[in-house]
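Left out: one protein chain. Kept in place: all the others.
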Amino acid sequence: MNYFAGIDVGSTAIKVAVVNEAGDIAGVHVTASGSLFHKNSLEALNTLLDKLGLKREDVRYLIATGYGRKLFKEADDSISEITANAIGAFEAGKAFGGVRTIINIGGQDSKAIQIDDTGNVVNFAMNDKCAAGTGRFLDVAARNLDLDLEELGEYHFKSEVAPLNINSTCTVFAESEIIGLLANGHGKAEIIAGIHYSIASRTVRLAKRVGIEDRVYFDGGPALNKGLVAALQDELGRELVIPEHPQTTTAFGAAVLARNEFVAEQSSEKV
Amino acid sequence: MTNETSKVIPIQSIPYSRSRQAGESQDVLDHIIDDFHDNPESMQYFYDLFRSVYCHGEEVKHEGMLVGTTCIQAPEELIYAFGATPMRLCNGSYHYDQKGAEFMPSKSCSLVKATLGMLNSDNVIPKIGKPDMIVNPTTCDQKKKSSSMMGDMGYKVYDLEFPNVKESEASRQYWQRSVRQFATELRQLTGRKLTKKGLQAAFNKTGRAQAAFRKLHSYRLLSPSIILGKDIFLVTNAYFFDDITRWTEKVEALNVELEARKQAGFKAVQSKAPRVLFTGSPPIFPNLKLPLLIEEAGGVVVADESCSANRMLYDMTAVDEWMVNDMVDSLADKYLKPCTCPIFTKNEDRKRRLLDLVKSFNADGVVYQAFSGCQVYEMEYRSVAEAFNQAGIPMLYVETDYSPDDKGQLSTRIEAFLESMKNRKKQKQRAAG
Amino acid sequence: MTNLEDIRTAVNNVQFNRFRFWLQIFFFALLVYGGYLGIELGKHLPTFACGYNKELRGGMCFLMPLQHWMEWPWEKLFSAAALTILYGFTIFFLWFIALNRGWCGFACPVGTIQDWITSLRRWTGIRYSRYSEGQYKGLGIIKWVLLALMFLIPLGIGGGWFTHDLKSPFCMICPGRTVVPLFGLDVSQWSIDFSSRTNMIMTSLGLLVTGLFFIGAFVKKRFFCFYCPMGALHYLFSKAALLRLNKEGAKCTRCGDCYRVCDLQIKEIADDIQNKNIMTDDCIMCLKCVAACPEPGALKATFAGIPIFEATEAGFITRMNKGRTDDK
Partner (left out) sequence: MSSKILNTVMGMSLLALASTNAAYAELLWLTETAPPKSSATQVADHAAHHHAMHTPTAAVSSTVVTDSGKHDHTGMIVLDETPGKDHRPSKQVWLRRGDDIKKSPFAALDGGVAYLTLIDQAGKKSVVEAGQENGLFTLKAEMPEVGFYETYLEQRSVKEGRLLVELPKIELLWASCQPKEIDEEAVAKPIINDALALELVRIHKEDEGCMNRLVSGDVVNFQVLSYGKPIAGFPVSMVTQEGWRNTQPSDASGTVAFTMIREYFPNWLEFKKYHTDVFLVSAVMDKQEAGALNGQPYISVRYEATLPGKYRPSPHDYRSYAWGLGISFFVIVFGGLAVYLYRRRRLKPYKEERVDDKS
């Protein structure tokens, strides 16, 4: 039995996905990247293989993606996370009747990708250099409100009043703004809602640059955050599709590509 | 009773070759030379030229008076005709960009910042010496406003009045007139006469150079490419300051080598490598960031529409009557009518030119660089994008500057762009075969 | 096939101005002195082979018989006799479609004389004049007015409104009448006819125009062609002609080189990127624009659809190189 793996060496987390010959997902694994990209990536891969009871050799083709892709020399090939993300979303999206627009909010960047009906990237946009409106923004917020990331979701819905306006787009200024709001006696809930909305609106602006078509596929770590999803939904005014493992779509895409490449090579060898 | 550890550290001047500025150029040049395989031998001249000028800060020689130009709109034939030497001052180094930022709005375009930063610094690299005059065509706002700044720096600046509308006959006449005024200005500066002989000689110099460039240009039509874009940009950048005759000879030599490569069926890139048309703000050494990123990622820049290469050398002058007055007017026309600079009110010519380039060089996609702060390019982006959209040509719009810190993100975007182009190609082939 | 290609390139790299100069000489000899060699191309030529140059001419300008016909009394004009006119017109048309306005650019003796005057001016180093945009628009109408009068006045004579002294009104003011016979050493046209007021006015006008012609042609390239009713007449049929001036809009960079060298300062040649058939009513088809176009295939002269002279980079470079290097 042949397996294929994709590893997404991201800024905050390392995601690994393994698929079988059919291209169905066999397993996924996520760990924090920490400082030692390379070591952690290897560990992540191995832990997943162990979990699935596979050996390194069973993985016939491995494609790396994400910021660290160049560093991960074990990979057979590397690919930009945008393409990987597109493929992953396209494959995963089939279950939901296909998607054309993808919004990905990552650790320190956010992307909007538009794909055609064959899964090719038509157009895409990324946020500017700074981390505004990215996962990192949520981290910071959570830290200031001394909550952990998972709690943000519930809090979003606890607010009775309209979400507050978080004007600062820059993470650093937003931090101080939040503190200010707390000092003014505002409740955590509306602050959090405000944060979600500010991220959502930013992201939607990004998405509009590439053009939005029917369903929107939303992935990346922050997609686990119900509150943010709600805010984004509200801002978009469209159906959102959230995959089972939002974080690993990109890795999954890489794995699928790995499989395809392998098949292609096989066939080309046959010929 | 003083403490030994406390002492005044005297100012110590380190040689330029060991300065951070030199380092910047050093890195780029090494990257250009070492990280790519089988560069043409004839490129060695240009590598050495840039190394000596940018890395070792060696002096750049010139004949007669030195006339700096801040834009390709300044008719260099006239300058040559008066026995002076034109030198293009547009600069591409991040170091000078930062120097410029010290006294210019941070939002202004890197190119202008760098140029003024260079002029303002005490050691000007390339080491051309103080220009006897700087010709400043009144093209984009930032260059217009640089005029007085350069004046304050103690340079003799001549504002070459340039119209904003290209189509109208009135502006054509206006421009012809200001070119004639420029000629008289040069006459006063050099104390020379503008003779038919001199002008013909000047036309010869540039004409030969342009012919050489056009030949070079024609080799880029070949697919798979036999020469990489980064080398072309290096060659055209050299035209800024190199002695024109020598430059021409070297380019002709390069052409000979390319002809040989062509015969040998040589490939500079994989045959599947996406062919990219580069347009927008000009890549100027050492800021070849974008072209280099494209070609690292396995693409190849097959053509460009930028004032540091194609736009500068492509268009040739036609003269009906080889008399001084008609030659000068022809020059004026040549420097106005074919120009596709976005400073003009209309975008049509540039769009048409781009589409034509994509077609004739069968490029798979377009990379549009706009220096943040260059409103004209930023504004024109939309309509250009629209045009490409209708033509079904993918385009990547990159807003950037001289700073290297967005390299990581850019590489991702460019790779993704190239990957998508590859997929398109595959599909096309599948559809075809 | 290759040698055909070679011929093509050879043609496209030709030193166009010199080629044209000799071709013009040839046509001049043919039309002005052809009579010596017993050449007679008939009286329906679509160019100023002036009939007043009696024995020597190798053919005759169509405008002369045309005006005579128009002077016929109406009952004759609108009778079977008009078949003569139809016939003559057909011949004219056949001649015309062969060369289109090329007749003006290459064959017309008056045009050639103007080019000679131009080179005289060039030799003296005096600059040429250009019309301002406004003047250009305004004066451009004149040729059409002349064309209209050229039909109306003779018709008026036939109808009995005007005296016969007004006959062939255009010939009377055409510089061809006075200038071309000079080459047959015939100065008889250089006189004022006082026999009647009309004659006096017409002949005086004629010599006035002649004077203007000389001075105009000296300071303005192809001065008279801009007003020539024959040109206007040509334009009416130019769509049917075999020789054509075509433009590939997509390949044009609008660099204006063609506009630069155009004797008739036709702006469209540079700016119009829509129309394939670029010829305007002023165009004399001298094809200088094609010779001065650096964009391969952007401008081309085609005969019956076959390109015969095409703009090429190499051609442009060789031609301009020639200009840059030759002294005189």
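Every chain is named by a letter (A, B and C) in the order it is written, and numbering of its residues begins at 1.
The definition used in the following text is that a residue touches a chain if its C-beta (ideal position, glycine included) is under 8 Å from a C-beta of that chain, and two chains touch if they have at least 3 such contacts.
Since we're looking at a predicted model, the values are computed, not measured.
Considering the whole complex, the hidden chain is in touch with B, C.
Of the options B:31, B:62 or B:196, the residue whose C-beta touches the omitted chain is B:196.
When the omitted chain is restored, the residue from B:227, B:323, B:363 or B:414 that touches it is B:323. Checked against the full complex, the candidates C:37, C:120 or C:187 give a single residue touching the omitted chain, namely C:187. The chain omitted from view is touched by exactly one of B:31, B:187, B:267 or B:425, namely B:187. Of C:207, C:228 or C:255, it is C:207 that touches the chain left out of the display. Residues of chain C in touch with the missing chain: 35, 40, 43, 54-55, 60, 125, 127, 129, 164, 178, 187, 190-197, 199, 203-204, 207-208, 210-212, 214-216, 218-219. On the side of chain B, the interface with the absent chain consists of residues 177, 180-181, 183-184, 187, 193-196, 323-325, 328, using the contact rule stated above.
In the analysis below, only the chains that are shown with their structure count from here on.
Among the chains, the centre nearest to the mean of all shown protein C-alpha atoms is found for B. Note: the chain lying farthest from chain B is C, by mean C-alpha position.
Taking each chain's centre as the average of its CA atoms, chain A and chain B sit 40 Å apart.
Per-chain CA centroids place chain A at a distance of 74 Å from chain C.
Rounded to a whole number, the gap between the C-alpha centres of chain B and chain C is 46 angstrom. Listed for chain C are no residues, as none touches two or more other chains.
For chain B, residues touching at least two other chains: there are none. Chain A makes touch with chain B in their complex at residues 67, 79-83, 109, 118, 120-124, 126, 129.
Every residue of chain B that touches chain A in the complex is listed here, in rising order: 394, 405-406, 408-409, 412-413, 415-416, 419-420, 423-424, 427.
Remark: chain C residues 122, 125, 127-128, 133, 250-251, 253-261, 267, 270-271, 273, 288, 292-294, 313, 316-317, 320-321, 323-327 touch chain B in the complex.
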